[in-house]
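One protein chain is absent from this view; the other protein chains keep their places.
The letters A and B name the chains in turn, as written, and every chain counts its residues from 1.
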Amino acid sequence: MGESGKMNSLPLLQVSNLNKQFGGVKAVDSVSFELHQGEIMGIIGPNGSGKTTLVNLITGFVKPDTGKVTYQGKEITGWMPYRVATLGIARTFQMVKPFYQLPAFKNLIIPLYSPRVKRLSGGKYGDRDAIALDLLEEVGFERDSFVPYKVASVLPHGYLKRMELARCIAMRPELMILDELFSGLSMAEVASMLPIIEKLMSEGITIIMIEHRLRELFRITNRVIVLNYGKKIAEGIPKEVMESEEVKKAYLGAEEE
Amino acid sequence: MELRKERIDRGIKARTEDIFALLSFREMIYLLAPRAILILGLFLLTLVTGTYWQKVLISTATFALMALSWDFLVSTGMVSLGQALFFGVGAYIAGILNHSLKWSPFLTIPIATLGGGVICTLILLPVLRLRGIYFAMVTLALPLMLVRIIEATKIFGGTEGISGLTPLPSTRVELYLSLTVAIVVLFIFRRLMNSDYGLVLRGIRDNDRSVMSSGINIYLFKAQALFIASAVGAFAGALITHTYMFVGMPVFELDYSILPIAAAVVGGMGTFAGSLLGAFILVPLSEVLRGVGGLRIVFYGLFLVIFIVAFPEGIFHYILRKYHQVERWVKVEK
Partner (left out) sequence: MLLEVKNLLVFYENALAINDLSLQVDKGQVVGVIGSNSAGKTTLMNTISGLIIDMKIKEERRGGERITVLGEIHFNGENITNTKPNDRVKKGIALCRERHPIFPESDVLENLRIAGYLKKRSEFKGGVDFVFGIFPALAELKKRRAGFLSGGEQQMLIIGMALIINPVLLLLDEPLLGLSPAMQSKLVKAIKEIQKEKGITIVIGEQFARPILPMIDHGYIIENGMLALTGSGTELMGNPEVRAAYFGV
């Protein structure tokens, strides 16, 4: 089954038997898993398998019907999203909706204005504009160029995705949930973002990645869970998971590449 | 040879954005001129007008304040159809304090402003959590409900209202007070909206999920915005109470809810200066049309439609665009 290496510490995130039904459809069906600090885990599965709903349940955007979410030993089931974020869980959104009329760096001001960042900076905000520019450089915006100052509506998709990642990092989270960060990016763009994620990992940040881009995902994670129709149908090392018959039928279709 | 119309920035906005504007005389003119024209123009108006038109100006400033309040709420994503609620609550608080406790206007007006803000925020607090049109619906219904309650229970003077209240020292004082507060609120709102705090508020309007996931309690911010906006509206109500020395059921009328919206939309939503501009167009227009008699409403409606069709973005937006940008024909280069 899963990796249970870190015996010396309690799991950072514990999801127990989450269930959510919308209308007649079971979006998430008895999903459970554990995540330890510093791990990076992938969640994969066909469209409609409940991946984003699962993230919404963990981060408080949707209340579960039954089940529990525990973070750092505290039960956070059903907490409002801003409380979950203040605790240290940050997420990206699949549909990126930036503030189009604002420059790229201004798009990061809002997370930098949050109480959590204020607390972690020792009680003062600091120069938000400068911090925003630093964050953008961290995700690959060329520092000494006009790009960070360009209005979001003229930025290509790749930059918007980086901005979304920067928004997440701005919260200084301990757990980051990246929902299809790589969707719509070219292979070159994804390749340039992998080192950024690896750097975050080296800083001890725990990461959950929902992805369709399996080849790139498996380069950085060695643990993956597979969802189908809301149920967890497999969990483990990518190689083993991809060999499973059920996964092949549900997700990969007739041929593999 | 193919031509197309090109629009380029005059560079005024970029050059005057920073502190470097202080270095150049020309940039300073660009920045100060509009504001100076506004303030001097209004000052001149107060000198040349007779008593009748001075009262109209006071009314204009009042509606301008309500339009500013509406514009502020809209910038946060809350559409209020009940500016009359803020207006009426402020009016009644001032009227009751003056009538029962004999407090002077210089005491009742500030108390009505803050008290009105607190009361209106508390009343609307439950609705802040709901998405969609509920805020608009509740703000529309509340003033109308309050009118019925006053009528039925006959409290606060009932249908006759409370009259014989203390006026302010003179019409001039009323005039200067209302215009000054309108201008001050204008500048404060603009400053606020351009700051990072305003960014959070506009973020709540554009994408509140994203703001929530950034760890910010959007309900707290919405409540703050509501307090500020309703306090401004309550001030307007309290001022009018002492100007006309009377407060009654008419303060909750739909007029006080709708005209500010029209002023803000015609003038340009989001610009605050547009709210002022809109009020200064629509209120005098309403007075001028009084002579026309019954068809007054028709002409008024016609003017509104003309403004909206000619300047769909709002008059002030249009002016801003023309001030900042220039258009010309250029050759198409492939």
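Here is the rule we go by: contacts are C-beta pairs under 8 Å (C-beta built on N, C-alpha and C of every residue); 3 or more make two chains touch, one makes a residue touch a chain.
Remember, predicted model here, so these are calculated numbers, not experimental data.
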- [ ] Give the residue, chosen from B:Glu253, B:Glu287 or B:Glu313, that touches the chain omitted from the document.
- [x] B:Glu313
Open item on the list: Applying the definition given at the start, please give the residues of chain A touching the unseen chain.
Closed with: 22-23, 25, 45-49, 94, 154, 156-158, 180, 183-184, 186-187, 212-216, 250-255, 257
Open item on the list: Considering the whole complex, not just the chains shown, which residues of chain B touch the missing one?
Closed with: 2, 4-8, 312-313, 317-318, 321, 332, 334
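To be clear about the criterion, only the chains that are shown with their structure count from here on.
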Task: Whole-Å gap separating chain A and chain B, where each centre is the average of the chain's CA atoms - done: 42
Open item on the list: List the residues on chain B that touch chain A in their complex, please.
Closed with: 196-197, 199-200, 202-203, 206-207, 209-218
- [ ] Going by the contact rule at the top, pick out the chain A residues touching chain B in the complex.
- [x] 59, 61, 80-82, 85-86, 90-91, 93, 97, 99, 102, 106, 109-111, 113-117, 128, 167, 170-171
